[in-house]
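The complex appears here minus one protein chain, its other protein chains still in place.
Per-chain residue numbering starts at 1, and chain names A and B are given in the order in which the chains are listed.
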Amino acid sequence: MFESILFYTLAAFILGFGVLVVTARNTVHCVVFLVANFLCVAMIYVMLGAEFLAIIQVLVYAGGIVVLYLFVVMLVNLKRGPDAAPDRRRQSRVGFVLAAVMLAEISAILVYSAARPASAVAAAAATPLQTVGNTEVVGMLLYTDYLIPFEVASMLLLVAMIGAILLAKKEI
Amino acid sequence: MPPGFSSSDFYYLMPELVITAGALLVLALDVLLPRAWERVLSWVTVAVILGAGLALVPSAGQNLTIARDLVAIDGFATFFKVLFLVAAALTVLMSPRYLTLENVHPGEYYFLVLCATLGMMFMAGGVDLITLFIGLETMAVSFYVLTGIIRPNKRSNEAAIKYFVLGAFSLGLLLYGMSILYGLTGSTHLRVIATSLVAGDGGLLLPFAVMLLVAGIGFKIAAVPFHMWAPDVYEGAPTPITAFLSVGSKAASFAMLLRIFVAGLPAFRADGLGTAWGQPFGWGAFFYVLAVVTMTVGNLAALTQGNIKRLLAYSSIAHAGYILIGIVAGSTRGVSAALVYLMIYAFMQLGAFAVVVMLRRKDIIGDELKDLTGLYATHPGAAIAMLVFMLSLGGIPPTAGFMGKFWVFGAAIDAGYVWLAVIGVLNSAVSLYYYIRIVVFMWISEEEEKSAAFGISPAVATVLAVTLAMTVLLGIYPRLLFDFAQASAASLGSVPSLGLR
Partner (left out) sequence: MTPITPYHYLVLSAALFMLGVIGVMTRRNIIIIFMSIELMLNAVNINLAAFSQQLHNAVGQVFAIFVVAVAAAEAAIGLGIILAFYRNKETLNIDEMNILRW
């Protein structure tokens, strides 16, 4: 019961803030709604037993990425908002199509939940519950099984760092 | 040594390690060397790529997975790694003079080229969704920066933004599809996915995931209707990067496509995803439609272009369509035909772009068709090379392009897709029009100062010589490549062998 209330509250917040991000006129407001959205998503991760992911979400998304966005929004101080003259007709048409796709997708998932479970899910349900989600399990996987992607990701971040400096700096 | 790793893991990862170390070396040298020595960097980069090529030798003929089962060392990966290294080396060789003209700092440029190559190598070798997508991102992020590297140039900026927005969007689609695959099978490993998914699993969720994967990869290979970024990005990016993008990035995306669909979802090629109009369909049907639309739209749009880079962009879209035919055929022969085509396409496309790079002079951007006027009069060598590349791209007999098309269409007919082959042949006939148009421009001689002479640097001359030699050689003696590609395609594992007749 408590879980249900929490889930529906968080879901409402996530989707509500999501709608605000997508519709708000002011870019700074958008960024603030985005932070709120990310924090609610972090709480969803806690509900799903992914505590480490929740911490990462708060640190990297709310603490890092969003600050970066705010930085850029402040740097590019627009005199006139880019959305001053939006093309109403185009927006509503695209939105309509996408809403239809979204409905189709949600019904697909509901059909799935009614259909017979995938073989892997059935197999997993038979195995005893192990303690997933804690930092140790994730850390063990990250540094043993997934070591190679982890190292490649470090190169990716180096590329991103150098690339961002290269593109954003006035004079090198 | 990390737990679970042995020295043989590192032995087979040598090419990747050499590229990584080389990238860092280039970055360090850029800081340490005085400005006057900048030219050395391109040679260091080429040396690194050659070193990685040497390190690739032990992988030849192997068929194993390393690094905790995440990376495959098989013929398929080796084939693509050779392609990427060749493309990267040729790209680097055609860059130095262009970079000086555009006033781009070479240190970061070569670093990013090497990092893009590193990402591609993991896209070819990865047999796990996480490895594949991290490789894809390493490549893509490097390309976003490389596209926008001419910062004062508005065209370059705009191309970078368009590429980034659509690239990030397509990554979102791809990842959503991957997350559903993971949810249905409980694993990110392609072999586990291949063995544990059975038809009907997950109801509509699996077809939905496949659609997202097709769309996500469709963006990366620039297949119609996911192609709208390609002409803009190809036009705005620095020309050597356009060449690398149209060859390396495309080949790497095809490698990932083949891994995910042929090795990861082999049971769903012909059916298993549902029924439409009473016919069961699988992912082959999606690619059938994509191939037809991509070839036709690419070729028709190329007919009216006045900008060479844009024209080559549409032509490269059309070529993606031809390659998709091999994937639709699906047999080992079809996959090997796709591999052969990618390798041949790499040489002719890089050669054509080398000529466009040459046309960039002090005050002339040199990417309009009219900039080619009188090329034969001033630089007969370059004009004849361009003629061969155009004939090859159009698929005229003695060149490699013909053998590539022959093999792809042959594989399609062999697998029973006669109509697809017919559409392909009709399309290559249409494509001849615009390839010949380029040639005609080169032979028109206007007695003007327009065709002012320009020097051909030894590096660009090397690129032209290598690509020309390979385009002719593979046309006359294609067996070399066919055997290599056949062995590589066979190593892709669970390819159904219905075409080995």
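What we mean here is this: a residue touches a chain if its C-beta (ideal position, glycine included) is under 8 Å from a C-beta of that chain, and two chains touch if they have at least 3 such contacts.
Small disclaimer: the values here were computed from a predicted structure and weren't measured.
Asker: Can you say which of B:F79, B:F111, B:F133 or B:Y345 touches the chain missing from this structure?
Answerer: Missing-chain contact among the listed residues: B:F133.
Asker: Using the document's contact rule, name the residues of chain A that touch the chain not shown here.
Answerer: Interface with the chain not displayed, on the chain A side: 1, 3-4, 7, 11, 14-15, 18-19, 21-22, 27, 30-31, 34, 37-38, 41, 44-45, 48-50, 52-53, 56-57, 60-61, 64-65, 68-69, 71-73, 75-76, 78, 81-83, 86-87, 90-91, 94-95, 98-99, 101-102, 105-106, 109-110, 112-113, 120-121, 124, 127, 129-130, 132-133, 137-138, 141-142, 145-146, 149, 153, 156-157, 159-161, 163-168, 170.
Asker: So which bits of chain B touch the chain we can't see?
Answerer: Within chain B, the residues touching the omitted chain are 129-130, 133-134, 137, 141, 144-145, 148, 151-152, 154-155, 157-162, 164-165, 168-169, 171-172, 175-176, 178-180, 182-183, 186-188, 228, 231-232, 235-236.
We adopt the following convention: only the chains that are shown with their structure count from here on.
Asker: Quick check: in the complex, which residue numbers of chain B touch chain A?
Answerer: Result: residues 2-5, 13, 20, 23, 27, 67-68, 70-71, 105, 108, 111-112, 115, 118-119, 122, 128, 130-131, 134-135, 137-138, 141-142, 144-145, 148-149, 151, 160, 184-187, 196-198, 200-205, 208 of chain B touch chain A.
Asker: Looking at the complex, which residues from chain A come into contact with chain B?
Answerer: Within the complex, chain A touches chain B at residues 105, 107-109, 111-112, 114-116, 118-121, 123-124, 143-149, 152-153, 155-156, 158-160, 162-163, 166-167, 172.
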